[in-house]
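Every protein chain but one is kept in place in this view of the complex.
The block that comes next holds chain A.
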Amino acid sequence: MILETKNLTIGYRKQGLIQNLNLHLKKGELTCLLGPNGIGKSTLLHTLTGVLPAVSGEVCIQGQTINTLTPRQLATYIGMVLSQKLTPVNLTVFEIVALGRTPYTNWLGHLTKPDRKAIQEAMELVKVEGFSSKFIGELSDGERQRVMIAKALAQDTPLLVLDEPTAHLDVNNRVNLLTLLKTLAKETDKAILLSTHELEMAIQLADFVWLITEDRNVIAGSAEDLVLAGMMEKTFKGENVVFDNQTGNFKIKYGLNKQVSLHGMGTSAIWTRKALEKEGFEILDNGYCDIQIHIGQHSDNNWLIKANNSEVELNSIQELKTELRSITQHQN
């Protein structure tokens, strides 16, 4: 057990935002903190890392209550990575990772042999050792975030806390970063806690999930258990979006005001269905209504619309959409 909270209440200025938390983080596990915007994810992280004082209760890290630790001691327990983009400074990758050794170095910041070894290992773990003498401004956003993780690793702490580390990254880099964290948790036996908006990815990668619900409770458990209990669907319910318990994805809610029936199977059918929903059609499988669409009568890219006693054959989804629009306009 690396981190434990005992009857912790968090919030600002003595006002409890989320009450009575009894959470824990284990060695070698990647825990994702999920929840809608503005629900208190950052407040929770700030309280766990000692930036904000707890309203009541306590946070223990490896048996030590955090408010009994000096800032320097605390920095040897928790390594942090933030979402903010680093302003480009004239520092090399090595120098930034070396700053992770701050809690251990003397007043001049002199690096000893063990310090240099820790820095080298940290850079190798996140695979940035190849550009250790490059300036941070020369790197891509994804690489910069990896450098910041290396800095946190060089800090040599049992716990890593990341506050939305993927916020400024593109999809590819997000996946890479989260997979990297998953591997790091296993390889280094650290506890890693990160807050994220990436619900779908978190479900696929996290060992453990803390979900802050709408009514300000934190539910902890396996992602799959939370999905099955319907917690995800309930928490991430938007006006125009819904969490699909079947697929673990978000689905956009379209105003479905027209009906078609769809006949066919395979990948073509899946994408035809998506296109039709976007157009506002409710789809009746194998039922029969005024407009019928048949897929793959002659080949894979072939659609047949039967409506108003006539049949039209089409060769792309675009043509299908155009045809449907003209049919429904006539009906109105």
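What we mean here is this: a contact is a pair of C-beta atoms (placed from the backbone, for glycine too) under 8 Å apart; a residue touches a chain by one contact, two chains touch by 3 or more; residues count from 1.
Here is the rule we go by: contacts and distances are computed from a predicted model.
Missing from the rendering is one chain, named in UniProt as "Iron ABC transporter permease" (options: "Sarcosine oxidase subunit beta", "Sulfide dehydrogenase (Flavocytochrome c), flavoprotein subunit", "Iron ABC transporter permease" or "4Fe-4S dicluster domain-containing protein"). Touching the missing chain, out of A:20, A:56, A:76 or A:268, is residue A:76.
The omitted chain makes contact with just one of the residues A:17, A:60, A:99 or A:269: A:99. Remark: the omitted chain is touched by one listed residue; of A:60, A:86, A:242 or A:312 this is A:86.
Contact with the undisplayed chain is limited, among A:31, A:49, A:213 or A:328, to A:49.
Chain A meets the missing chain through residues 49, 51, 70-76, 78-80, 82, 84, 86-92, 94-96, 98-100, 102-103, 105, 107-109, 111, 135-137, 148, 151, 155.
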